[in-house]
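Can you read through this structure? Questions will come right after.
Note that this complex is displayed minus one protein chain, with the remaining chains in position.
Let's look at chain A:
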Amino acid sequence: MGTHGKVLVIDNGSYECRVGWANSREPELRFRNVLTKPRKDRKKESGQQGATETASGSGEAPAEIQVGNDITNIEAVRAHLKSPFERNIITNWNHQEQIFDYIFTKMGFEGQDSINHPILLTEALANPNFCRQNMNELLFECYGIPAVSYGIDALYSWEHYQQKRKKVSDALIISFGYSTTHVIPVLNGKIQLEHVRRLNVGGYHIITYLFRLMQMKYPVHLTAITISRMEKLVHEHCHIAVDYKEELIQWANMDYYDEHIMKIQLPYNQVTATNALLTAEQKQEKRRELALRLLEIKNRREREKLREDEQQLFVYNKLRQLYEQKKVQKFERALEQQQIGSLEELDKLIETINSRIKKAQDRAKAAPRPSKQQEKLDKMPKPPEGVSQADWLAELHSKREEILQRKQARHQQKSEQAKRHTHAAQERMRIISTLARSEKRRKANGEEEDDGFGMNDNDWDVYKRINRYNDDSDSDADNEQLLECEKILSHYDANFDDGNSNQQAQSAAENYQLHFGIEEIRVPEILFQPSMIGSSEAGLAELIAFVLKLFPANEQQRLVNHVYLTGGCAKFKGLKERLAKELLEMRPFQSTFSIYEIDEPSLSAWLGACAQARKSNFSQTLTTRKDYQEHGSEYFKEHKASNIFYPTPKE
């Protein structure tokens, strides 16, 4: 180790990347493993910003690609976020190169001509050779590192736990990642790679699932529901149900719901929000103000027009005077100027303007027209004489109810007729067939056989009943009556509630709340039931049972004696209890098992890797530049926490 100097430890996770020197207590650099390229039209702007930054002394060329913590507002560029990862495998090497640039710049390598430090890098379990080949090429050729050591994050994490507690040789590690969940059996300190299984569900799926659910639950607040907010909800408020079905049934109970529901207040604008909730009176007041203003504008325009007319009239009168004073030449020239054909035309013009002015003056003098509001009030029907207002209103109420009921019945019939096999649809078919039959009989006899149809007006209702589309004259008339009723009722009855005013009762803030209840258990449950998001993979419990079955009974027991939970998603509350319940169900009666939660689940991999790098025999696990040159680019040195090297067969 001494020959190589300090080791740089990089835990390259698909969610977060942690970078630090092996002898530090915690990573110097932590960032979301994403990058974004600002769009072309924004480039100029960011370039200018970059320029001002350089002026302030960083001496760096304006970076057009933002990585990790450099992204100031992640929500603004959410659609343009790029990750080198697909699931937990690096597939885009350009992006990975940008990430390395970022890492090494932030770690202060700017100015040196290569990265002259060994690197410990985590990689995916069973990382394909193709990917490691690319990684090796990138590290050795591009950055000129002296040596590298690859390992699996879950194993480092387990290592870390053992260092703090006690040494064990057998374990079942369950690693909850951002894009995958691994079940890793370890026997005699060696990973049983062929029996590892990976569930392709992780934190990413949980967050996206919540995001989609909330978007569909609250289509109105589409823009307020962001991935960042959903992440926070998942991190802070979700938990794993110990007994999912049991907790669901609890949630179905309204009292439980009211007691446990979490309401998230979204930011909202007081003014616009209350605008929609003004009382009817305030609305009328506003409308009146608006009308006044419009009237004023109209009056002003009329006055201007009047003044214009008067001026015009003055000019024309002058012309007329010219004619009367027999100044013919002057008169004709003036006519030409005004584009008037002859004397008659001039007279006509003068007349029209005169009448227009008169009209306007009359209008100004006349009393202002009664406002429409007043007219409406006058038109509003009054209770018939001899009936008290209350009785009349009650009558109207019942009338309205009746119409509503009729409307609903019609709606019901319509929706039932739309489906086949319902009684309504069959009844309709029966009526149609009887009608058709009677018509046929008539024709067969050759003469009219009157069955008396049509004698009674109600007979024609048959056609109404078989009409699929009930928007006929009946419902139109009903609608009109209903409107009339509601108008009168809302005018006279202060307590009248036509169904729309329900919303007014709520405060504006309540309209901007998200209810977060059942989601807190529903969302993380996809780890145990991937079928909820349409995945056909076995859930976590089933997967553990599957992996255990690959081993003989005695080894199964050795594995379940030490079950370790690690990774970011292991922070879910209730996870340990749930797994205990599931293990109890799958293990033989009265057998034992124990589950350990690794502390600092999201950081322990990095800490374990550091511990490994500080060991005296660390240099034996390093793949050096010489190894790389001798054994080819896919080669790496195996060690306790690494993958197993299977060379790609030669053709």
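Simple rule for what comes next: contacts are C-beta pairs under 8 Å (C-beta built on N, C-alpha and C of every residue); 3 or more make two chains touch, one makes a residue touch a chain; residues count from 1.
As a working rule, contacts and distances are computed from a predicted model.
S.K.: Which of the following is the UniProt-recorded protein name of the chain this complex doesn't show: "Cytoplasmic tRNA 2-thiolation protein 2", "U6 snRNA-associated Sm-like protein LSm2", "Proteasome subunit beta" or "Vps72/YL1 C-terminal domain-containing protein"?
M.R.: "Vps72/YL1 C-terminal domain-containing protein"
S.K.: Thinking of the whole complex, not just what is shown, which of A:M230, A:L543, A:A609 or A:L622 touches the missing chain?
M.R.: Going through A:M230, A:L543, A:A609 or A:L622 one by one, A:L543 is the residue touching the chain not shown.
S.K.: Quick one: say which of A:T91, A:Q162 or A:N354 touches the chain that got left out.
M.R.: A:T91
S.K.: Considering the whole complex, which of A:K167, A:K245 or A:K326 touches the chain not shown?
M.R.: Checking the options A:K167, A:K245 or A:K326, the one contacting the hidden chain is A:K245.
S.K.: Could you pull out which residues of chain A are in touch with the chain that's been left out?
M.R.: 61, 63-65, 86-87, 89, 91-94, 97, 101, 104-105, 109-115, 124-128, 130-131, 134, 137-138, 141-144, 193-194, 196-200, 209, 212-213, 215-217, 219, 245, 248-249, 251-252, 518-519, 522, 529-539, 542-543, 546, 646, 648-649
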